[in-house]
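A protein chain is absent from this complex, but the other protein chains hold their places.
Right, chain A next:
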Amino acid sequence: EIHIKEPIEKEVNPRLLPGELLLCEASTVYKYMQEDGSNRGTYGKLVCTNFKISFLDDDSASDDNEPQFKNKIVGENDITLQCVDQIYGVYDEKKKLLTGQLRKYPEKLIIYCKDLRVFNFCLRYTKEEEVKRIVSGIVHHSQTPKLLKRLFLFSYASAAPNNTDGRNQTMMFETLEDWRDELERTKGNVRYKAVTTNEGYRVSEKLPLYFVVPICISEESILKYEGRGIPIWCWSCHNGAALLKMSTFPKEQDDSTSQMQKAFLDGIYKTISKPPYELLKLDDLSSSLPSLQDIQTAYTRFKQLFLIDNSTDFWATDVKWFSLLESTNWLEIIRRVLKKAIEVAECLEIQHTNVLLIEESATDLCCVISSLVQVMMDSYSRTKSGFQSLIQKEWVIGGHGFLDRCNHLHKSEKEEAPVFLLLLNCVWQLVQQYPPAFEFTETYLTVLSDSLYVPIFSTFFFNSQHQRDTNKSGESLKTQSGPFRFLTVWDWTVQFDPKAQAFLNNPLYAEKPKPDKSQRKTARFKHQRQLSLPLTQAKPSTKRGFFREETDHLIKNILGKRIGKFINSADEPPNSLREFYDSWHSKPVDYHGLLLPRIDGPEIKVWAQRYLRWIPEAQLHGGGTIATAAKILDLMEEVQSLQVKMDEEHSQAVCGDVHSVPTLRNSARLSSLFPFALLQRQSIKPALPTSTWKDLEDEDDLVKRDDEFVDLSGDML
């Protein structure tokens, strides 16, 4: 078949989702493949809808080479409005940030995305009228404040019949039942109870409908300060020690009020540090961890390292890569967070104390630390459904303000902070240090981080359960029939077909040996607890016993109560933490037991898959972790086919246990960017920095070049 390039513009129509409306479009827009001065690219149409910005090139209709890993909702050339980070216009070679009203229209548009893609569009050949419409349309819809109800979420939910049952393994924690199951699973039900006090949100709109508190806490005290000053249960350790969180009182000017609050708190502490409760340790996260502002600043600097305009920029900054990376402080923040989580784990595991995390709203760093501690200590949280349940429990229902923290509505930049991304970055460190301990892969985490910006799922688009519930009913839209039915991000079939979903599962996951069938109970969500933690058997040395006694004594003397406090790192017994860390690392890893991250400087790494996936200069042809993974997947496939053969031999019914394994066999040498950035690769050329290659030039036609870089792709073997 002969392909003839049609000069006449083909009518390419954007693929619209239910409820998606085309707002404006511009034709003959030129999209650069990669802004490297070569000006290669494709012509096409740039459209903006109420869901996404999309570039439709002339070939987009024919999908000859379907990538193996494809998102069904957000295509390669789609940018959801929430995914736009910043938009720059280029005027006479000068870059200018585009925010609100525009007086002049740029000749080039650079869109930086929150998933770290960079798009370069040239508008020089577009009609002026269209340029005006598309640029102001894109800027307006992606960069200006928005009403919650204008989120695409609502148009989609009302237009798309949501037939998905939603009954997957993930616990949503929307019902009392779920909380009770979780209490039972962690054996926390002796001392803690799920309460219905907040039904109708009469305690607080910030708290979930149901939550868990110590049994001795009365309804009155919960109601007294809208739930502030009340320890809320997160998780119970196998030895009974629990992880709790509490939101504090705002700073009071009035002396008598603050006196009353102090008395209230003292009362609470007294109640919950009496037996049967364990010793209580308080940890004020606002003083022991970086502030949200610090985190935001660090991440803003960090992501800049990866939002690369072009090759020239890349190689220019590459010279200073290591010092630039260091100066962002992002990895250091990850390290501090991990260290804090280890501290908490030590208190729970070794010292058998309850830990109470304190933060003003208890919905930011509290979520990070409590989630991390659970990932480290509870092997259930390292399965896919367990991790998803954890995110539901601590973040979605727990009341993390996704809407504000992601600044989805462009309301206030002051509220923006990548708290959830920080958690994913920390979990990634664990995943790459102990791959067999996790049922999911780093690709899963990357895809999850991308889903933060896809407004068809309700998961990351509300600040609290209350906000979601009130907006769900659709009361303001009387014409709508019934409440909205939102999708949850955990239904991965919405974004990925089964073949692509296979990339989210870790083929090397060291699955827990299933208990004997005779012993297995049939109860729903009966999660087996893992009790074999490496340290529980370890006999404490005399030295550590001495330390413990001493510190306990000290605490009792100072506070006169059974309450300990993390004060400053200087005051806490540094040896016990170090000893805990050292002793754990000196033993072989039990992938189903306690997992402690290594936090020495060189062990904290850049999450290469997420941050480097669109940067061709950083790719390895046939290299990277995927090179090993491909081999393993081949092996898995072989094992499975043998298994099938064996089953046939024994004429046994093949149970549905066989996971689908992604087939990579046919692809010869994969790039390290796999499974992302597939199509871009074809035009990629490795460029080598000038410094090394300058002298290559010769009177012979060594390289014909018009830029500073040597193009090796054209005539590469």
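Odds and ends about this structure:
In the analysis below, a contact is a pair of C-beta atoms (placed from the backbone, for glycine too) under 8 Å apart; a residue touches a chain by one contact, two chains touch by 3 or more; residues count from 1.
In this text, contacts and distances are computed from a predicted model.
According to UniProt, the chain absent from the figure is "MTMRB protein", selected among "Proteasome subunit beta", "Aspartate aminotransferase", "Signal peptidase complex subunit 3" or "MTMRB protein".
Residue A:603 is the one among A:199, A:252, A:266 or A:603 that touches the chain missing from this view.
Only one of A:262, A:585 or A:645 touches the absent chain when the whole complex is considered: A:585.
By the touch rule set out above, chain A reaches the unshown chain at residues 314-315, 318, 321-322, 325, 581-582, 585-586, 598, 600, 602-603, 606, 608, 611-612, 617-625, 627-628, 630-632, 668-669, 672, 681-686, 688-689, 692-696, 698, 700, 702, 712-717.
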